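Complex shown without one protein chain; remaining protein chains in place.
Chains: A, B and C, in written order; residue numbering restarts at 1 for each.
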Amino acid sequence: MPALGVNEPACTLCGRCLVACAAGRAVLTGALDPAWLEQSLLRVDGPAPPAHIRLCRHCLTAPCVDACVARALRRDAAGDAVSLDSSRCVGCYSCVMECPFSAPLARAVSGNAGRGTVIAKCDGCAQLPEPLCAAVCPTGAIRAAGDARSASSRARRRRAVGLGLAGHR
Amino acid sequence: MEQRFVNVDAKLCTGCAMCELACSYHHEGCYSPRLSRVRLVRFEDRGFSVPATCAYCERPICEEACPTAAFAHDPATGAARVHEARCIGCKECVNACPLGVIDLHPVHGTPMRCDLCDGDPACVKLCPTGALALQLVSDAVRDKRRAVQTARIRLAEAGGLES
Amino acid sequence: MTRYLIVGLNVAGIAAMKAIRELDRAGRIVAVSGESHLPYSRVLLPRYLAGGAVREEMSLEPADFYRAEGTRVIWGRRVVALDHERREAALDDGTTIDFDRALIAAGGSPIIPGHLAGPGVTGLRTLEDAVLIRERASAGTRVCIGGAGPVGVKTACALAELGVRPALIVASGRILSQIADPEAASLAQRRLELHGVEVRLGTDISRALRGRAGLEALQLSDGTAVPCGLLVLCKGVTPNVAGMPSAVHGRSGIAVDGMMATRMSGLYAAGDAAETRDLIDGQTKVTAIFPNAAAQGRIAGKNMAGATAVFDGSLPRNALDLLGLPLISIGLVAAGLDARHAVRATRTAGSYRKLVYRDGLLVGALLVGEVMDAGVLQARIRRNLAGSPGLREPGQLMGEAG
Partner (left out) sequence: MKPTGGHILHVDLSTGRNWTEPVSEAHTAAFTGGRGVGAALLWHGTGPGVQPLGPDNLLIFGPGLLTGTAAPCSGRTTVTAMSPATGLYVKTSGGGHFGAQLKYAGYSHLVVHGQADQPAYIWIDDGKVEVRDAARFWAMDGRTADAAIKHAIGDEDIQVALIGPGGENLVAFAAVMFSVHHAAARGGAGAVMGSKRLKAVAVRGTGAIAAANPSRFHDLAARAREALQSESGYAGLAKYGTSGTLNALNEQRILPSYNFQRGTVRDGYPLTGEALVQEGYLKGRVACFGCIIGCHRRTAVERGRFAGTETCGPEYETMSALGSGCGLLDTGAVLKANDLCNIYGLDTISAGGVLQWAMECREKGLLTAGDLDGVDLRWGNAEAMNAMIRKIAFREGFGSVLADGVRRAAEQVGGDSYRWAVQAKGLEQSRVDTRSAKAYALAFAVNPRGPDHLHTETFAEFGMSPESRALIREITGDEELAVPYLTDKRAEIVRWHEDCYALTEALGFCVFTTTALYGITPRLMADMFSAFTGLEATADDLMLVGRRAVTLEKCINVRRGADRKADTLPWRMMNEASPDRPEAINGREELDRMLDEYYRLHGWDPATSWPTRPCLEALGLEAVAAELERAGKIGGSGGRQS
């Protein structure tokens, strides 16, 4: 998956990312729950800019994975994304305590004793070429570039050097 | 303390990649541009190459963006260090760096950033054309100032400069 | 080819194994696991006890993982002696294993004072402990819990979920005294009591009263006695260091440096057996928390495989779900607040949040109810403790608005 970059000052809280994420999930999973908008895997906290965009960065040595006592959070086999198996989540809040981006979101679940709350988080849109939130973000507050390990350095380096050269000539 | 950094004179660069080889050997014991802290940007259609490396910003945005304080500096030389055990591989530094000169190590997943090789950068030593130099900012500016004015005088003497 | 030995196979040992394998595909790794089960998450034991987790879900790694990593695991054995000079470990079945580098990650055992030890008294550290407690509790045995640290409280919650009414016997004046202040503790206590937990503060267990049927009651230090058929002691763990060379011993566990190396070359330690620097008070001690074990194990593994990695120190922290009420405690929250410290607390219905500042920098957070920004606060605390406060203000910190 591409690396996700977040630039909070650019966010206008337009909410397109939330709709894209939730609608995309609803379409992909076929679960057209009336509360689909609540199913977005990221959150944008307002009420006014500057926003706090709560989105998983899919860290390579993810503290949430270290802390997950139930092994519900793991780096997936390809090593690209931090994936969540919500059926294993026991709602212990360890990941919430660890994540410096407050990306884990609490979701109430009914039934099952002791699992009143489980965690939801970005799955990196693994089945899509580009994460939906980044694809629809009009201001560049959420960007996806490169791959997880080389991130966006390559393009940035080229652009920066290109600008320098332009000034040079 | 005034910070030294590896200054790049793009006009002298031939694109030979010796800087990348020197850097990867110094830090990793092998030859691999991917593992180098200095990276060449090539514009091959025009035969142009420019090395890009950490500019040692006065206000390093990469460090500000790091949620775990994984960057540190050598108190004596100011050289950047990466506290790898603190790094969680979130890529915030990569995204923050406007020059694109922080990449993540493909095995360790931690940022690779120029550390000036304990004050004697391997890339500078192996650069065959002098395109790279370890300099103080003030020295780099002084040299540039003189070079530009020398060129002006030459041009004026050749009758090419009006005023 | 390097020969690696991992003594004790749980969170730290597994993390070390992965780190070694990432850097050294060829080395020989042998792990000695004290239990015969696949390594499981001990933190889930209260949940298992309550029936909220099944056995398979507790495994830290699937059964085929160890073979895939190229590790030979010796199950159900303990290392009884580690001969550093001969680079040889003796197991309790008389066999020996040679090694070049070894990791001591044997964890800890519940502290059970001699005057209480005997039938009807147990800790909660193994699957067997959990099964025993569940069976006895379900059969109507009156269960008491000694100690109200995170494990004791979680055990109380689990029993409450199971529908029994345990008694929580607390020597200190409040529950969770190490990680909560009186206000948070009382919120937590109310939550427990609401679900039928009986909390007895300020009194210790002085004697176990046993009859023909085994344990019958507990004599408490305040002079009263409580009926009790099963006592679960949750008063912390003591590091498993028996058999390890005396040169590596610290105050209670194994003394290590930042690279998780002991004083003896080639010997490393990680997890609940290792003493590391506490980032808050600077003292060296065992900080037995789950994420620490993973981080220390990984760092030990990297160093064992020839890389260089340095552990920063331990930041005490805990997250608890108290029957639907989350509580997260990070860093300095209650003890030792002097004039250098300032406290900012906010209260709303159902939530209590306290931020602790030292010299103007955030060094502690205690959150009850509203906890979702805890990770952001932890990151700030860590940056401050590392002497590298962020120059860029984070977007919005809910707790700092007030």
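Just so we're on the same page, contacts are C-beta pairs under 8 Å (C-beta built on N, C-alpha and C of every residue); 3 or more make two chains touch, one makes a residue touch a chain.
Computed from a predicted structure; not experimentally measured.
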**OP:** With touch as defined up top, name the shown chains that contact the chain not shown.
**Re:** A, B
Subject >> Residue in contact with the excluded chain [from B:Cys30, B:Ala76 or B:Val148] >> reply: B:Cys30
Original post:
Considering the entire assembly, which residues of chain B contact the chain that has been omitted?
Top reply: 11, 13-18, 21-22, 24-25, 28-35, 41-42, 44-49, 106, 126, 128-129
Subject >> Interface residues of chain A (partner: the chain not displayed) >> reply: 150, 154, 158
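In this text, only the chains that are shown with their structure count from here on.
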Original post:
With chain centres defined as C-alpha means, what is the inter-centre distance between chain A and chain B in Å?
Top reply: 32
**OP:** Provide the C-alpha centroid distance between chain B and chain C, rounded to the nearest whole angstrom.
**Re:** 45
**OP:** Could you tell me the distance, in whole angstrom, between the mean C-alpha positions of chain A and chain C?
**Re:** 30
**OP:** Note the residues in chain B that touch 2 or more other chains, in rising order.
**Re:** 67-68
Subject >> Per-residue multi-chain contacts in chain C, two or more chains >> reply: 295, 376, 379
Subject >> chain A-touching residues of chain B, taken from the complex the two chains share >> reply: 10-11, 39, 41, 43, 48, 50, 52, 67-68, 87-92, 94-95, 97-104, 106, 109-110
**OP:** Going by the contact rule at the top, pick out the chain C residues touching chain A in the complex.
**Re:** 15, 41, 43-44, 47, 50-53, 57-61, 158, 161, 290-291, 294-295, 298, 317-321, 324, 326, 328, 330, 371-376, 378-379, 394-396
**OP:** Would you tell me which residues of chain C are touching chain B in their complex?
**Re:** 22-23, 295, 299, 307, 309-312, 376, 379, 382-383, 386, 388, 390-392
